[in-house]
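Take a look at the structure set out below.
Missing here: one protein chain of the complex. Every other protein chain is in place.
All chains are identified by letter, namely A, B and C, in their written order; residue positions are counted from 1 within each chain.
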Amino acid sequence: KSIAILTPEEGTDYGWNQQGIDAAKAAGKAAGVEVVVAQGLGYGDVRPTLRELASDGASLLIAHASGYNTSAPEIAKELKVPVAIVDTPNGLEKGLVADYTLSGHQGAYLAGRLAAKMSRSKSVGIVVSGEPPSWNSQSAAFAQGVKAENPDVKITYAVIGPAAYSDAAGGKRVTESVIASGADIIFGQGNGSSFGMLQAVETTKAADGGKVYFIDVIGDKSPIDKGFLLSSVVWNIEPVYAAMIADLKADTFGTKHYTIGLKDDSVKLLKTAAIPDNVWTDIQALREDVISGKIKVDPVYDAAAVRALMTSVAQ
Amino acid sequence: MTGLFSEVFLSALLFGAVTAAIPLLLAGLGEQMSEKAGVLNIGIEGMMLAGAYLGFVGAFYSGSLWLGFLTGAAGGVAVALIMALLCVRIGLNQIVIGIALTLGLEGLTALLHHFQFSRSYPRLPAADATVIPLLSDIPVIGPAFFKHHLIVYLAVALVFAMGYLYRRTQLGLNLQAAGDKPAALDVAGIDVIRTRTIAVLTTGALAGLGGAYLANVGAGLFIPFITNGAGFLGIVLAMLARGRPVWVLFGALLFGVCLSLTTAMQVAGINIPTDIIQMLPFLAVMIMLVLFGRRASLPAALGIPYERGAR
Amino acid sequence: MSIDTAPTASATALDATSAATTRRDILHRLLMTLGPILIALVIAGCILLAVGVDPLAYYGFVLEKGLFSPLGIQQTLTRMAPLLFLAAGLIVAFRAGMWNLGGDGQFLLGAVTAAASAPVLVEILPAWLALICSFLIAMVVAMIWSLVPALLRAYQGVNEIITTLMMTFLGTSLANVLVKLAFRDPTTTVPQTRTLPVEDRLPRLFETTITSGLLLGLAAIIIVHLVMTRTAFGLKLRIVGANPRAAVHAGLGVPGLTIAVFAISAGLAGLAGAVDIIGVQGNVRADWNPAYGLAVIPAVFLARMNGFAAIGFVFLLSVLSIGGESAARRLGVPNHFTLVLVSIVLIVLALAEYFDHRYNQSRRA
Partner (left out) sequence: MSGSSSSSVAGRDIVALEGVTKRFPGIVANDSVDLSIRPGEVHVLLGENGAGKSTLIGMLSGLQQPDEGRILVDGKPTPITSPRHALALGIGTVFQHMMLVPTLTVAENLLLGGPWWQRPRTEELAARVAEITSTLGITVKLHAKVSELSLGEQQQVEILRAMVRNSRLLILDESTSMLTPKGIDELGALMRRLVEQGLAIVFITHKLKEAAAFGDRISVLKLGRKVGEIPPERFRALDEQAIISEIVELMFGKQKDDPEAVERPVRTVRAEAAPLLQVTDLAVAPTDNAPGLSSISFDIRPGEILGIAGIDGNGQKQLAEALAGQRAATGGSVRLEGVAIEALSVGERRRRGLRYLTDDRLGEGTVGTFPVSINFFLKQVGAAPFWRGGVEQRGEIDKRAAELVREYDVRTPSLKTPVARLSGGNIQKVLLARELAEGAKVVIFNKPTYGLDLANTLASRQRIRDTAARGLAVLLISTDLEELLSMCDRVAVIANGALVGTVENTDDARTRIGRLMIGLAA
């Protein structure tokens, strides 16, 4: 028995792809099944790869990109192989299609609170390379968090230029502009371009001459950090895959939604040395409130709605 | 709304525009040289990638940005050497080889990055700026235009140097003849193949330098596909410029300003979908084409390999 | 401007159609194609060795997964469908001397409009009619998109390489905007168009997964080939391509023909998008851009704009891309290696064609 995971980029991005692959490997190891990794497939047609993996005997295909959520269910029906797809809550089909719509919005909310607490200039920035739903929900939750903590903090939101997924120079340029507009904490989401954002944070001084900090998402970039990483909304997808494998064995695959959240630490805020202990304590308290439902954070997936939120925040 | 646009922010936007424009400028100047000499250099994207990768490697391991620019230019020249050999010396189709080189360098640099940097993602420190006294004190404009790395001023100076070269030197005449009527150049005693080879290699050096600037200063790091079509934009700028380096500069700056404008509009919270705002730079160029593109005069022998005595 | 393919490309291409291709000729062609590919494989193999991968294992997988396994060959043939349409479009343009490098923009707009219209149309029309309408819509939209470069070239003499490159940048953005803002499927969070149900897509061939789009693609490129080589219209286009001044002198309406060339070429690119969506993909997602166009251009040149030869090169490209992806995964090489492989194959093929031509010349002397 084996499971296969397909990712659009190489699994070395300290982000979405790497988290997916690492989680699949861990879940597979725990369950004692082999894990086949097909990475760097791009956003084009993955049907050939899906078919091939299925014919090689994979008993679960994890299509780890929203771009694969049309092709994977089709192949599932064609070849009767279970697939897992993302961002498609209404695509469930028993025994065939499971969905895991992951949103780090709870974590991003905390990140927003953290940013608002830590910002010296009372101005923070959000830089994204594109506007896919899962990023939108985090951008929105981050903004809500900032606003909840301190309504006077200014939020600057910017999307990098055209075809920006690998535009590291664009990431750097836009981040520098946002820093110049006063922000001293950058909440950044982007694939290759996020390294450009990081570089900008490392090399640009805030208006007060102090450090600019970076808040990352999904992965943990601390191995490559030079002291500018404030935190990260880290996703742990392993429980999701573990549950899928369990459901597969229990014949309940395709009947549940899998999510991640603060509750089981599948979404958590990364603690770095840059966060003072008292702030961290406050954040942990807020975390409890979110889990208990005392603070409600609703995901916002739509790009227009996200932008509307920013404008209103900025005014 | 007005409060949003502080002086610092405005100059950062313009600064960003300049930074974005420099790689396009260098690529465009390079392409212009090839085209003048009659070679349609579609491989320029590949040359930029080679320059970006090798330029980063050079700067990262040596710690010197200048060494990085040197290795970057050398990388571009290495790719240009293949192009010169295949397209100028033995006359293979320039479009086929250009595209093949671009594809190949995309793959090769991504491959090398994978084995070398994809765990560490090294980043360079900030490039140190050469501040021009007095001028840099002008509000907004000063910090935007006169606090760049020395290479930026050199690139701008290059525009005028190239203008001089084209109009005032023998080499300029030779290049133009190689593009317009290579046989006439040949019978005047100048080797057409050599002239075109020089042009293509210069293109490689400039494109490589542009790539190195993009990686080392623009981004401060190398990732696969980092050029993102900058080479193709360079081709467009060169063709639009009708042989005049100054127009390449204007075109590159216009493009950079449009990019910054998209950021400005977003930050200002102008409620147009980002995707539409982001078409702006391309629309600007297209409008320029519709307005000024007529009879864009390209060299008569552009794209045609030269063979002595052939008919 | 004019760009010569090879010293006598158009002349030989013309001869090739008229001269009955003898058995020896075909054998020679085959040798001149397979030989260089072998050399290219050896060169690429050295790179594989350098990164510590067994080249033989790699090529074994490429062949097995791209060509010799039933699954592999089906995938390869399916991949060919849009590429054939694109190649057909390029043949028309290149033979007429117009360097349409805007295939990707035209492809995407065709794809988006097909994706937007097909799911709606199948609900109100019989499936076959709906699909035909979608194809037509995609074609017309791509044609309209080509109008700007066409008019600029026909009446202002603006070089089409610049305009088509720019229009491709613009078209890619526009396709995105259309997906996100105009044709978005309201039932999904992911920005994509509505999905055409699998059963409404182009039928598959027999019991395989090969799309019948393959047949459409083959038909398109063969028709284009015949039109270009056997008809008055094709000859007119070739005259415009080979010597525009002679075309004016001969009384051909060059501006009109120019616009026709762009329309046909872009229309075929639009159909390529449609056949990929209606045959295989079912919808278009935001930011989707397979960028087939760039790889097809060299293939068409290497085929010397001959439709039948182009089929062969498109097949080769498909084998490499399908098999290469699989081989890379199995041996832990990044998928990017496929790009390197394709590039080396293209360069060596171009070189081989050159030396073959030289050899023929010296033999005739």
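Note that a contact is a pair of C-beta atoms (placed from the backbone, for glycine too) under 8 Å apart; a residue touches a chain by one contact, two chains touch by 3 or more.
The model shown is predicted, which means the values in this text are computed figures rather than measured ones.
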| item | value |
| --- | --- |
| Interface partners of the hidden chain - shown chains only, full complex considered | B, C |
| Of C:F233, C:F308 or C:Y359, the one touching the omitted chain in the full complex | C:F233 |
| Omitted-chain contact residue, chosen from B:V8, B:L81, B:A126 or B:L171 | B:L171 |
| Touching residues (missing chain, whole complex) on chain C | 8, 10-11, 14-15, 18-19, 230-233, 235-236, 238-239, 242-243, 245-246, 248-253, 361, 364-365 |
| In chain B, positions touching the absent partner | 168-171, 173-174, 176-177, 180-181, 183-191, 300, 308-309, 311 |
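Methods note: only the chains that are shown with their structure count from here on.
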| item | value |
| --- | --- |
| Distance from the mean Cα position of chain C to that of chain A, given in whole angstrom | 36 |
| Between chain C and chain B, distance of the C-alpha-averaged centres to the nearest whole Å | 28 |
| Set of chain A residues in contact with two or more other chains | 10, 162-163, 303 |
| Touching two or more other chains - residues of chain C | 169, 173, 180, 334, 336 |
| Contact set on chain C toward chain B in their complex | 1-7, 51, 99, 148, 152, 156-159, 161-163, 165-167, 169-170, 173-174, 176-177, 180-181, 294-295, 297-298, 301-302, 333-334, 336-344, 346-347, 350-351, 354 |
| Chain C residues touching chain A - in the complex, by the definition given at the top | 65, 71-72, 75, 78-79, 169, 172-173, 180, 187-192, 195, 198, 209, 276, 280-283, 285-290, 322, 325-326, 328-329, 334-336 |
| Chain C partner contacts - residues on chain B that touch it in the complex | 40, 86, 90-97, 99-108, 110-111, 114-115, 224, 229, 232-233, 235-236, 239-240, 273, 275-276, 278-279, 282-283, 285-286, 289-290, 293-296, 298-300, 302-305, 307, 310 |
